[in-house]
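Yeah, one chain of the complex is gone here, protein chain that is, but the others are all in their spots.
Going in written order, the chains are labelled A and B, and every chain counts its residues from 1.
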Amino acid sequence: QEFVAKIGHLESTAQSRHVHLEKVAELVKERTNGAVEFQIFPQGQLGNQRQMTEGTQLGTQEATVAPAAFLGGFNPVVSVLDIPYLIPEGDAALTLLDGPFGEQLLDSFSEKGLVALDLWPNGTKQFTSNQPLDDLAAFEGQKFRVMDSSILIEQFNALGASAIALPFGELYTSLQTGVVDGEENPLDTIFNMKFFEVQDYLVKSDHGAMVDVVLFNPMFWDSLPDEYKTVITDAFAEVIPELVAHKAEAVDAAMTAIEEAGTNTRVADDAERAALREAMFGPASAAYVEMAGDAGQAVLDTYETEYETLQ
Amino acid sequence: MKALEVLRTVERTVLVVLFLSMVALYTGSVVTREIGGTFASRFAWIEEAVRIMNLFLVFLALGLALERVKHVGITNLRDRLPEGVLTWVRRVMDLTGLVFSVYVAWLALGLVQFVLRSGQSSPTLGVPMGVIYMAPIAGFLLLGLRYGLSLFGVIDRFSAQKESEA
């Protein structure tokens, strides 16, 4: 091979992101007659996401596929994706990510020493807890574990809940003993990390879209001939429908397994989702703009325009 | 050796203040969580802050640890060497340690510059992330200083070792 790219990510090998990264690697190898090889390192073998993103800037590794939620420290603009109920459901999500809004997000990485190639939809977050989550009022006073993000903290504050920062590795035990009441994650993560074993209630609210950003090291990317760049870009775009289907299947399987395990699950209806959006969207957006400044406001404006046309 | 005395006092003070602050902050975060509500959310930064402080604690203690002969190593074979050979082995050790420490510190400097330029900041505190790599710069320089002082005979870290094992 002429070009070898080490690509690191956090998910385990059975999960959608890894399965489709392997697929992309296969396509790229085939279409470049073996000139470009992708070596995929799953499960944080190359470090946690911060280290992998930094390593991609530095050239320690050639690429990473990172959840947008982990990228705010590198590029505050991308944290717009942390805002709850930002991305509409179904095909509209793909249209939004593919359009000017998505373009603007990808472009925003270029001045951060990264080439952002594509956005991969990777499921939506749900709430779980050991206290009932019957309605909006039920969140009040509960303690939820959050990722390091001022936007997500505001999201929980808007519901009157406490946002508690805990390391991911300690979350299972903390849910088990009751240090925190609940957490939010995509269904397949809740299933894979076995959080349902120590959670009594789950509400399928689909409140936060998880979007992966495909990031390459600029030096490596620029060293590629244009035809290979096209092959790679196309391969990442091409597998998206398959990725979405794979994810949907994993989510359904996870939901069934979680229900069978005895966790009390329910699906929030449209009215409840609208109420949740109403409560959380404003404060979370305000926190976003405070963090990302004018560039953030610009992205949010683009979003509003696009969102209108999708309705 | 006034300067070295001052340096030691600074190192010790920084370590003690850092460590006690880490304990206080972590305990404080338990208290805020017990109080609960959105009040607790305001202290989500503590976890990140303590993690960064721990990096500084670790690296800033490296030099003092060498001076006090605390670093671990397997010395039985060396102790059986004749005195003449031993003197040279010690010099090689000090020189290796000096070169290694200064080289790593220099690499860390490059990394700090790179990360500061990229504009990366920590997610909850908003601290420029380049800061965390200043810990190994300072730490390995302090370590290299001790190796250098030992090499040129300013401090004696080997007879201190004999005493501690006696």
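Simple rule for what comes next: contacts are C-beta pairs under 8 Å (C-beta built on N, C-alpha and C of every residue); 3 or more make two chains touch, one makes a residue touch a chain.
One rule holds in what follows: contacts and distances are computed from a predicted model.
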item	value
Undepicted complex member, UniProt protein name, chosen from "ATP synthase subunit b'", "Urease accessory protein UreG", "Isoquinoline 1-oxidoreductase, alpha subunit" or "TRAP transporter large permease protein"	"TRAP transporter large permease protein"
Residue of A:Gly44, A:Gly160 or A:Pro218 in touch with the missing chain, whole complex considered	A:Gly44
Hidden-chain contact residue, picked from the options B:Leu7, B:Leu107 or B:Val127	B:Leu107
Those residues of subunit A which, in the complete complex, touch the missing chain	6, 12-14, 39, 41-48, 51, 54-55, 58-60, 166-167, 169-170, 172-174, 176-179, 192-194, 197-198
Residue numbers in subunit B that touch the chain omitted from display	12, 15-16, 18-20, 22-24, 26-27, 29-30, 34, 47, 50-51, 54-55, 57-62, 64-66, 68, 70-79, 89, 92-93, 96-97, 100, 103-104, 107-108, 110-111, 114, 132-133, 135-136, 164-165
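In this text, only the chains that are shown with their structure count from here on.
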item	value
List of subunit B residues in touch with subunit A within their complex	33, 36-41, 44-48, 111, 114-115, 117-124, 129
In the complex with subunit B, residue positions of subunit A that touch it	50, 54, 57-58, 72-74, 112-113, 141, 143, 146-150, 153, 156-157, 160-167, 179
